[in-house]
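Here you go, one structure.
On to subunit A.
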Amino acid sequence: MASTIRVRAISNGELTEVQTLIQHPMDSGLVKDAQGAVIPAHFIQRLTFEHGDRKVFVADWGPAVSKDPYVKFSFRGANKGDDIKISWVDNKGAADTITAKIQ
Partner candidate 1 sequence: MNGTTGMISMALLAAGLLTSSMPAVAASEADFKAAFAAAEAAEKEAGGLRNQWTTTESALAAAKKAAAVGDFDSATASAKEAEALARASVFQATSEKERWRDLEIH
Partner candidate 2 sequence: MTTDNRLSTTRRLILKAAGLVALIGPDPLSFSLTPALASAGDKYPEDAFRQKNDAEAIKMLYGRTAEPSDKVKLDAPEIAENGAVVPVSVTTTLPGVTSISFFASENPNALAASYVIAEGTLPSVANRLKLARTCNVTAIVESGGKLFSATKEVKVTVGGCGG
């Protein structure tokens, strides 16, 4: 399977708008499955966006962020063709990273 991270980073010359969708259950630990057993909490805690060696945006998430989480922000100082690196780590220590080109 491909990366868990989908990213759209589009520059208009001055601003780069970044939208990300991540495949993750974001289980709160408060929900029971069909058999009545509690589904343990499993959620992304930190999501980091790096342009070069600069962290341009850092998200700290709790279990109240929706399943397959989405976030959008914009930043200055990047050009078309630059790399943006996105990485997350969850409460179980799982992690994923992707590097995308700014369009």
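How were these candidates chosen? In short, all candidates are chains of the complex that A comes from, given by their letters.
A few points about this structure:
Note that a residue touches a chain if its C-beta (ideal position, glycine included) is under 8 Å from a C-beta of that chain, and two chains touch if they have at least 3 such contacts; residues count from 1.
Everything numeric in this text was worked out from a predicted model, so none of it was measured.
Any copy counted, the candidate of 1 or 2 that touches subunit A in this complex is 2.
Within the complex formed with candidate 2, the residues of subunit A that make contact are 15, 26, 28, 30-31, 45-46, 54-67, 69-77.
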